[in-house]
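All protein chains but one are shown in place.
Right, chain A next:
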């Protein structure tokens, strides 16, 4: 039995490595420039979707402010870019850490809430950030704390090794893989065990000596960190960000697509990122109104809720397992 499970684990690892290798090496070479841009966005939002997935799958918590936190990460990244001449990676790390801290602060009052009430609170937070972004705008190289000048934006630097769009796509994939690995390491370690106990029963977890508030905050913070990384990468990809790009409604959409993709599995986040950015781009490219994708997403969400609780990733996983059994 141990041999079989070890074999399955190894197969999954090889499948993941193969998927990443194809994405990093082959994809940027064979696709047109527009799809390099689209895939870069999709990859970046994959990491944010993984943050949503982490909270929902580990603790059953609904976070409807993830896109707002991406905006926070992007805002800090742009501000650092214009304020200091530090390497991109350092700016990205600082942006992610500050975003994680902000995510943690926002999660504190929400700790007593669950289900619909928590979802509503996080949605209100997203709405609050939407207003703040509109009021303060995104830095564009101006002076002062806000860094907004009434002029054309300055230059947003990219990593020295990833200045072209193709290289930046590869860079983003690697950063996202590192982010997913960081979250996976948490899952396998002490926090993951604590989250599992909390998910089963908060009372039992407390009785077993688990600090429920700490570990819930930990999960929120980690999710915020991933959103911060996404925001920083997005700032590097687009080189400017604008207040209209982070409305509260987008957080709901990203959450819904995370459910459709499948929470608790990295492939689910990849599918969510793909649906979120690639499907509308395909519609646009063939001259169909991209808003039609919302209808498809709605139908997909219904399908996921009614027949596929593990999302498309869960269905694919089951399909591969049954194929594997048939081949034995």
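We take it that contacts are C-beta pairs under 8 Å (C-beta built on N, C-alpha and C of every residue); 3 or more make two chains touch, one makes a residue touch a chain; residues count from 1.
We take it that contacts and distances are computed from a predicted model.
One chain of the assembly is not displayed; among "Na+/H+ antiporter subunit D", "Ketosynthase chain-length factor", "L-lactate dehydrogenase complex protein LldF" or "ABC transporter substrate-binding protein", its UniProt protein name is "ABC transporter substrate-binding protein". Only one residue in the set A:16, A:83, A:240 or A:301 touches the chain that does not appear here, and it is A:240.
Considering the whole complex, the residue from A:110, A:123, A:148 or A:162 that touches the absent chain is A:148. The residue touching the chain not shown here, chosen from A:66, A:81, A:140 or A:221, is A:140. Across the interface with the omitted chain, chain A contributes residues 32-34, 36-38, 41, 130-131, 134-135, 137, 140, 142, 148-153, 155, 165, 237-245, 247, 277, 281, 284-285, 290.
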